[in-house]
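Only one protein chain is missing from this complex, and each of the others stays in its spot.
Presenting chain A:
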Amino acid sequence: MLRAEGVVVSYGRQRVLGGVGIEVSPGQVTGLAGPSGCGKSTLARVLAMLLKPAAGRLTVDGVDVRRWRHRVPRELRGQVALIFQQPRLAVDPRFTLLDVIAEPLRAAHRSIEHARELAEEMGLTPELLSRRPHEVSDGQLQRACVARSLTLRPRYVICDEMTTMLDASTQAHLVARLEAYRLESGAGVLAITHDDELLIRWTGPSGGSIRHLSEMAPAA
């Protein structure tokens, strides 16, 4: 279980999350909905250990997260993966697509062969892997980001508006790939999107619940 309790985050004087909790169960797709600007992405960053909350608690399979961002211990760091809304802002423009996908493996001092397999499963050809982000479409770049998120076989995958920028067919492909990973690995997925039809379809097969952030946040 990936569990957040009483999470409080403020940007300056603006309180974004006022004591929010959420649970992501292994093997299930949990949905998270809410209007623009309600703090969904902020909560995603806390769950991925990229943002230290002002108050509250985050546990990954019962292990307390005490250090954040680059100070997260290596054994915890690979457990939670985050896929962002805008792939162009989520990759280093100097990297080739292969470097993008292999980056977590290099950081963990592992062989990068696995990266090529993942790329192939995502439908990225060897020719595409030698290109840089500005030479590929948004859809191809997001495929690389999904492959990157799976390289260290995370226990939890957080998808923050992963397909908002993409056409219907690419959206269906990426969701199907994550569903295949969930079924094969038993990982938990948090699907964050304001597209209600997508949420119902995505959470349905695993029987996961859909939470609405505006309902979860107690008055700040």
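Convention: a contact is a pair of C-beta atoms (placed from the backbone, for glycine too) under 8 Å apart; a residue touches a chain by one contact, two chains touch by 3 or more; residues count from 1.
Going forward, contacts and distances are computed from a predicted model.
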{"item": "Undisplayed chain, where the name is taken from the UniProt record, one of \"Acyl carrier protein\", \"ABC transporter permease\", \"Nickel import system ATP-binding protein NikD\" or \"Dihydroorotate dehydrogenase\"", "value": "\"Nickel import system ATP-binding protein NikD\""}
{"item": "Which residue of A:29, A:72 or A:198 touches the chain not shown here", "value": "A:198"}
{"item": "Residues of chain A (touch criterion as defined above) contacting the omitted chain", "value": "35-37, 85, 123, 137-140, 161, 164-173, 175-176, 194-198, 200-202"}
